[in-house]
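Missing here is one protein chain; the remaining ones are kept as they sit in the complex.
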Amino acid sequence: MGEETLKKILLTGGAVLTILFAMLPFTYMVATGLSTGADFLQQGQDYGFTLSNFATILFAESSHFVRYMLNSIVISGIAAVISVFCAALGAYALTRFQVPGGAVLMLIVLAISMFPPVSLVSYLFKFMTWLGWINTYQALILPYVAWTLPLSLWILVSYFKQVPLELDKAGLIDGASRLQILVKIILPVAAPGVFSTALLAFIFAFNEFLFALMLTTDFTARTIPVGIALFQGIHGQIPWGEIMAAATVTTIPVVVLTLIFQRRIISGLTRGAVKE
Amino acid sequence: MKGPDLYTIRRRVSGRLLLLLCLAMLFACGKDDAQTGIVFAVGGAPSELAAWEKVVRKFEAESGISVRLLRQPANSQQQLQGLMVAMKSEQENPDVFLMDVAWVGLFSAAGWLEPLDNLDQGPFFQELLQQTDIYEGALMAAPVYLDGGLLYYRTDLLEAGGLSAPPQTWRELAESAEKVQELMRPENPDFFGFVWQGAQYEGLVVNFLEFAGASGGIQLQNETGGVRVALEANLEALRFMRDLIWDYEISPPSTYTEMQEEEVRTFFQSGNAMYERNWPYAWALHQSDDSPVKGRVGIAPLPAPEGDQSVSTLGGYHIGVSKYSDRKADAKKFAAYVTSKEAQWMVVLELGWNPGRGDLYEDEALLERYPHFGEFKDIFRKARPRPVIPYYIQVSNVLQTYISGTLARNRSPEAALARAQTEIDSLEKRYREEAP
Partner (left out) sequence: MTSLSRLIDRLEDAVVRRTFLEKEHVQAVFFMFPLMFFILVFILMPVLGTLYDAFMRDVIFLEKEFILFTNFRYLFSDPGFWNAVRFTLLFVLISVPLELAIGLMIALVMNETIPMRGLLRACVLIPWAIPAAVSGRVFELIYNYSYGAANWLLRVLHITTEPVNWLGTEIGAFAAVVAADAWKTTPFAAIILLAGLAAISEDLYNQARIDRAGFMTRFFKITLPLLKPVLVVTLLFRTIQALRIFDVIYVLTGGGPGGATEAVSNFAYKYFTAGDFGYGSAASVILFLVALLLSLFYVKMSRFGEGVSHG
């Protein structure tokens, strides 16, 4: 069976290459974080294992890393929750009520999600300045909610469509209001989908860069991506060891979430982009 | 559905209250902690911050005003962005901050600075104040330390390069550096003759101006009020900078991708270079106990192009008070303290910086400790500031792009300079144009 073995070889080769492709930079990052000097690949240099980089970024007084982490998690978490909530309301309306122009609205929302962030950021900056909210949590949370809404909406619509209308009818007969039906019946049934949506919204908000770059001025509200991009460290020259340590710590929650919920994430993304 | 019982109501109400409380706490976390003092934004290496801590403690002890240090990135571009965002959004913090001298023009024109009318202008170098800090008759900023580009060289290798004294012209420097590099390379393959700041940032323009000499640079045209860069001296400078990397090969290829102040300093300090162009701050570090080149470093004025005069670009940081500060009086007091003899002494001692106060350069005790201050007083007085125009940053951005492009050999020096001039002209035209 020549063809089958050829296929097997190609597949295994492909799988190995894929894993290498995805994991090599990641491994390099972790390795540098744990090494005494970032130049261990240079001729004549050795690899020295150390945890000092991690210690520095986590505990040094001038390192705001922990604060950045806190900011990022809180901001992305709140944004994700609000985004999912608003999207759930909207998705419910679009799938249960005869919203005039509902399909068009969905497409408009989709188009809106394609706007380049740079075309929003200068005005957002002025708006936040006017509100006095520069460098606060809300300056980032609210735009992030809006930013993740299109994706959340699309995913939830696709999940809600699959929830049978009979459940709604049963609730209505029992005298429940629409809101109660949504919260007590639909959401629990579509819980996996809701969870996927929240997870994706969290990841998108967590990784966002431009808004965070322009709407924050210091560690008070700055998020991790900006913190790492601007990382100067303690010794003038680019402190690769510390940057990679910071990058590693940053990616830990993300990687853990991804590993555990990979199925959810994938199903959410495919529903959001490929319409079923 | 049945109506809720008492238990359910209690549960729901407390649940909602808890949620509200969490949200409130989180919003509170997002805001600045309530400050009773002023916020002082300053960036730089940790040794600098440690020195500032000392200054701040003394001020607090003497005045009773508490000061919080806000650490900015060491990268000056990021410092600028941080300050600009704060100013543009009219934030009350920082109240007082350090600015690169190149930004003072912009900040003054944008109306972001509070006049420092409580400062006595006498002790400063008058020419410098006039050129940079005084805007429309008022003192908007005060120099904390002065900087001028310097040439560092290895005293132990000077003879090997065929010189008895530091080079007077750029050509002399290149030739002697070549000789030394040839000598050192067999044992030390990482050795390079000359390291300077060539990465794509403001420092590149600073270096460029020094390579161009007195007849080059960014010339302000009095008639049109515009800026001229398409000068023969600039062309020569561009060619020379490019040749340093690709023709003489005495500067490493990473010059135009990575070399900023600290990279250059550590390169020279590790013993791998003959000449270094850097600011005065490097001196103290080169002479520190753990420096491999301790005792073997000399400083000299920068060389000049053939037949021209040497130019040292004026650098340094000035202190300014934000127009949006909520504690202007205290901030101004702090600014006055930072430029007082006492505080200036501290930064000189801790960091080896050249004080912003002119009168300190005649101070006996200071000269005893840092004899070279006397030598370089004139250099710094004559150091050339970058043009104090509100749109200097944009001009610098244009120049950075084209100079960097030349160094990367993406463009010829002629084309680069011509294009830079075109873009700058267009820029100026755009700002001058009347509304339709």
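Order as written gives the chain letters A and B; numbering starts at 1 within each chain.
The rule is simple: a contact is a pair of C-beta atoms (placed from the backbone, for glycine too) under 8 Å apart; a residue touches a chain by one contact, two chains touch by 3 or more.
This is a predicted model, so every value here is computed, not measured.
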Omitted-chain contact residue, chosen from A:Val74, A:Ala87, A:Ile134 or A:Ala198: A:Ala87
Residue of B:Gln91, B:Thr132, B:Gln181 or B:Gln200 touching the missing chain in the full complex: B:Gln200
Full-complex contact with the absent chain, from B:Tyr153, B:Trp170, B:Phe240 or B:Tyr391: B:Tyr391
On chain A, residues whose C-beta touches the chain left out of the figure: 3, 7, 11-12, 14-15, 18-19, 21-26, 28-29, 32, 38-43, 45, 85-87, 89-90, 92-94, 97-100, 107, 109-112, 114-127, 142-143, 145-147, 149-150, 153, 177-180, 183, 203, 206-207, 209-210, 213-214, 224-226, 228-229, 231, 240, 243-244, 247, 250-251, 254-255, 257-259, 262-263, 265-266, 269-270, 273-275
Residues in chain B touching the chain absent from view: 1, 3-4, 12, 80-81, 84, 88, 106, 109-111, 200, 253-254, 256-258, 390-391, 393-394, 397-398, 401-408, 410-411, 419, 422-423, 426, 429-431, 433, 435-436
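Just so we're on the same page, only the chains that are shown with their structure count from here on.
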Mean-CA-position distance for chain B and chain A (Å): 37
Touching residues (chain side chain B, partner chain A) in the complex: 1, 23, 26-27, 29-32, 45-46, 49, 70-71, 73-75, 78, 82, 85-86, 88-91, 261-263, 265-266
Sites on chain A touched by chain B in the complex: 62, 71, 74, 78, 125, 128-129, 134-138, 174-176, 180, 214, 217-218, 220-221, 230, 232, 234-237
